[in-house]
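Apart from one protein chain that is not included, each protein chain of the complex appears where it belongs.
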Amino acid sequence: MKKISRKGLLILAAGLAAFPWLAKVVPGLGSYPEVMIYAGIYSLITMGLSVLVGFAGQISLGHAAFFGIGAYASAVGTATYNLDPWLCLILGALLSLLVALAIGVPTLKLKGHYLAMATLAFGIIVFIIFNEEVDITGGPDGLSRIPGLSLFGLKLNTTMSYFYFVWTVVLLVFWFCANLLESRIGRAFRAVHGSEVAAMAMGINISSHKVQAFVLSAVLASLAGSLYVHYINFINPSTCNLFFSVKLIIMIVMGGTHSLWGAILGAVLITFLSNVWLHAFQEWEVLIYGAVLLIIVIFLPDGLAGLPEKIKGWAGRGQPGKAS
Amino acid sequence: MSQMILEVKGLTKRFGGLMALTEVEFGVQAGVVKSVIGPNGAGKTTMFNLITGIFPPTEGSINFRGQSLHGLAPHRIASLGISRTFQTVELFGDMSVLENVMVGQHCRSRGSLLAAGLRLPSVRRTEKAITDKAMELLEFVGLAEHAGEPAASLPLGDQKVLEIARGLATEPGLICLDEPAGGLNEQETQELSRLIRAILGRGVTVLLVEHDMPLVMGISDEIVVLNFGQKIAEGTPRQIQQDPTVIAAYLGEEEDDA
Amino acid sequence: MLEVRDLHVYYGAVHALKGVSLEVPQGGIVTLVGANGAGKSTLLKAIAGLLPARQGSIRLEGQEISSRGAEGIVAKGLCLVPEGRQVFGTLKVIDNLNLGAFLLRGGKHQAKRQELLDYVYDLFPILEERQNQYAGTLSGGQQQMLAIGRALMANPRILVLDEPSMGLAPLVVREILKVLGALNQKGLTILLVEQNARAALKVASYGYVLETGGMAAQGEAKALLSDQNILKAYLGG
Amino acid sequence: MEQYTLATQLVQYLIAGLTIGSIYAMVAIGFNIIYNVTEIINFAQGEFVMLGGLIMATLCHWLGVPFFLVLPLAMLAVTGIGVMLDRLAIRPVRQPTVMTLIMATIAASILLKGAAMLLWGKDPYDVAAFSGRVPIMFLGASIQPQNLWVMGILGVVVAVLTHFFGNTIVGKAMIACADNPSAARLVGINVRRMVLLSFALSAGIGALAGIVITPLSLMDYDRGAMLAVKGFGALILGGLGSFPGAVLGGLLLGGIESFGAGLVSSAYKDVFALVFLLLVLFIKPSGLLRSGAVAKMKRF
Partner (left out) sequence: MTGRTGRRLWLGCVLTFLALSWVLPSLALAAEPYKLGAVFSVTGNGSMLGDPEKKTVEMMVEKINSSGGINGVPLKVIVYDDESDATKCALAVKKLMTEDKVLAVIGPSLSGLSLAVVPLAEANEIPLISCAASYKIVLDEKTGKPYKWVFKTPQSDSLAVEAIFAHMKKKGIKKIAIMTATDGFGQSGRQELVRIAGLKDSGIEIVADEKYGPKDTDLTAQLTKIKGLNPQAIINWSIGPVQVVALRNAKDLGIKTPFYQSHGFGNRNNIQLAAGAAEGVLVPLGACNIDEILPANHPQKAVTGEYAKMYKAKFNEPLSSFGGHGWDGLMLAVNALKTAGPDRSKIRDALEQTKNFVGQHGVFNMSPADHNGLTPESFSMVVVKGNDWAMAD
């Protein structure tokens, strides 16, 4: 992996800082900062999934469950027990960590499609629990009137404030994941992906590292769930159903699994596609959505993050002198 | 000199009904090059897999520096000091040359996930030490100028050498080389032979599986010959070259040759 | 019969064959030897259409076949017995043989298929004995016989073999080489790649020595056999 | 109400479980055919089932002829869609890794579902039961003739596939593609055509499952995904790649759901089935009827 460019991160930060002001001026972009909040929240999950799927080479079709655990921990903790939102956020993350450990240790021994099915099963089981334990979770109607967050006495209840808050968290997590991937642990993740036998021979405890990547991604998903409920002030089970898990995987594949940038790009792309850009097609929306995904898979198998390489390739093809 | 770094006793491995290894016994003295030869399918790679803990043996024992390796996971065996390379190159293809070697330092370094993500000063120090060590090894094997390239883009010969560097990065007492000369040309093979001697110079014992006879005969202190999972001979290169069973099974009969 | 000219093949980014040329005359038996990784298998895969050639030509009886794909090349009468045998382990011996005649399926070719099957059973009686056994349960030598038998079921005019002696006991190797010799006598053209060079050169009429992507030497098999330098360098003294 | 004993109830649960289990099994078989040739899990498999039911309903409505004349037409139509799926979604993928191919099937399933919604709307559709709706009483339990049709058709599918893969040269060629694609090419098998055939075959079987279940449970555009998940579960439970495994897995999942719902808790019936699946995997990571050694040979 190329070193994550710190300069790129700064440019991203500057662009994000200017974004809401730009959206105000440019006609038609008025709702974009609002949508970007959700894209940011999803980015937190996709970065974790990128570490798990793209770098450590495992798969999870159950991450909606961890999003849900975080979301419900925050929702129940604040709305039902009147606990501090920040405390609930941490409790949710801890709970996710424990669940991820418990489920990850036996599950990550499985490979390929078996692992996919096992995580899928886990996700569905958690969903059913959210749906059925009406006394705690409110059942299918969910929980509403969940309080918002405040930071240093400042209420984060406007689009602007939450936009900056969420994207600051995204950048911090990006920095964290980038550091991690460039450390011995990140190299171990990638080694496990590259060749399990070679990784073992290098003294890497592969099951422990798989579980670590799984737990990290679970905690990030849980964090995203907490941030989600404190903004939308509502949670119901169908927000964290199986299709959300699949959507998360679609996000990272569309963005490009081998890159943290891809994780963010994919989250932004899919969030805008399904919440803004395809609305013009009305009833046709689902059809077009499927078609767009298919086109990206066919023409950009490395996702959006592979696009610069692709363009270079296309440009290169025009030049003479290449061996034919 | 005569201290045994590795002792293999009664080693047997069955895959289903197939006997991959039957009652194989030998020892490796510290500080030597010991080679294992035999036709393809004779059980050489299986033996490496047993020594490094990829599979458990069906029967028999393997002792390293007097300690039994029974039931140890491969990563534990690696951190005890046995390293290896692979017959079909098993590099981490989309990592750089340098990073591949840095992975080798994994079991000789510490640092938690949290610390790594936060890039604490201790992590920076560890990373610096790992990078320095890896660079030193790349210089040792002569791949320093390719440090930043993706490992998969190296020619096969360099990939084999890179695997050795990566193996050395685990700071082993014994390194098992699985056909390191496979696919190398004559000149590269000669360089490899020099490299193996240099590895000995670092105090690392070498266990070598190889088909390239000039290399094996030239560098080995002792040779074990396997055929159909059984040891059919053991001795110095000269003894082996003249052993009629070995000639029949492996080197090829020369009955009507001049 | 088979003519390879200036062939360049890439394995991903690796330039595996750098302009290799080779010729197999009608009715001949030619062997190709060389160290592991020299590119022997790559060359055979390119000839059989499993790998695309970046540059150069492969002609079978004067006809260019390099862009036909493996299926088309089999139909043209060239069959490769791949390295490591690669029999269909989850199928029975008889199924493996029948699949060999996949291009001769249908009632029209019923008689031809039976004829070929009898011929193969004649060559390797053990296969008839074991015809209802799963191919994966055969011993290495029997699998090699099956692989050759399967290729013969396609009724090829040129048979290409990739290391048929790999991992086999010397006795079995000798038997297989004997069969190859017999096949050749009956008019089958053969290109043989071998690790066991000495044995291969003994049955062959002409030999090539391949070294990391290029031809290092070629000549009459007998001449190569008596060339001590080559023996030393590639055959281990 | 007449006496309704526990024994009778158990029989009734068993029939319900076998019926729905047969459908899961057929979906799993469809997965298996494609997986065995390509290693892909085709997540659009559930959409084949949905399309089978809807096309059948429409054709019956239009043509008004007996079902056995319409049935082959409906199957043929879905088979055509399966072929298109291979040609338009699978083959064009430029770097065909398992991940991108599976993503292509997911995209295709979204697309098919959207198209079905536009064509048929959101209302469910019905197909007349094949041989009436007069129940057969068995040990006090009532069995619909359609229940027997479902199980019978599963039996026929298994028998036909067993014959196809066991006794025909093309069937063997498909196994050969799965066993060793490059060796298959070396005997002159056009692997790409076999992949196409596998999509056609599994689309046809999916359609059949949809046609036979519609008289019992109706069909609407939104059914595909859940059926795909259940079928995938059945497949993994039985062991990826194994046809007896697919049947066993399907029937087991159907049975657990039915008995779980009837005897313990209907809300948690899916949880029982999935927990059972997880436990099986933890003990036997390659499914019930698949040996670990064979599973290891596959990358996925």
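We just call them A, B, C and D in the order they show up, numbering each chain from 1.
Convention: a contact is a pair of C-beta atoms (placed from the backbone, for glycine too) under 8 Å apart; a residue touches a chain by one contact, two chains touch by 3 or more.
None of these values were measured; they are calculated from a predicted model.
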Inset, instruction - Name every displayed chain that the left-out chain is in contact with. - result: A, D
Inset, instruction - Among A:Leu83, A:Val197 or A:Ala291, single out the residue that touches the unshown chain. - result: A:Ala291
Legend entry - Hidden-chain contact residue, picked from the options D:Lys172, D:Arg223 or D:Arg290: D:Arg223
Inset, instruction - Just name the one of A:Arg6, A:Lys155 or A:His279 that touches the chain not displayed here. - result: A:His279
Legend entry - Contact footprint on chain D, counting only the chain that is left out: 1, 4, 6, 9, 12-13, 15-17, 19-20, 23, 87-88, 91-94, 117, 121-124, 126, 128, 133, 135, 142, 144, 213, 216-218, 220, 222-223, 226, 257-259, 261-263, 265-267, 269-270
Inset, instruction - Determine and list the chain A residues touching the chain excluded from the picture. - result: 30-31, 34-35, 38, 128, 131-132, 134, 139-142, 144-145, 228, 232-236, 238-239, 274-275, 279-283, 285-286, 288, 291, 295, 298
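Here, only the chains that are shown with their structure count from here on.
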Inset, instruction - Look at all chain centres (mean of CA atoms) and spot the one farthest from the centre of chain A. - result: C
Inset, instruction - Return the distance between the CA-based centres of chain A and chain C, expressed in whole Å. - result: 52
Legend entry - Cα-centroid distance, chain B relative to chain C, in whole angstrom: 32
Inset, instruction - Please give the residue numbers of chain D that touch chain C in the complex, ascending. - result: 169-170, 172-173, 175-176, 178-180, 182-191
Legend entry - chain A-facing residues of chain D, complex: 35, 41, 88-89, 92-95, 97-100, 103-104, 106-115, 117-118, 225, 229, 232-233, 236, 240, 267-268, 270-271, 274-275, 277-278, 281-282, 285-287, 298-300
Inset, instruction - Under the touch definition given earlier, write down the residues of chain B that touch chain A in their complex. - result: 52-54, 73-75, 78-79, 83-84, 86, 90-95, 99, 102-109, 111-113, 116-119, 123, 126-127, 130, 166-167, 169-170
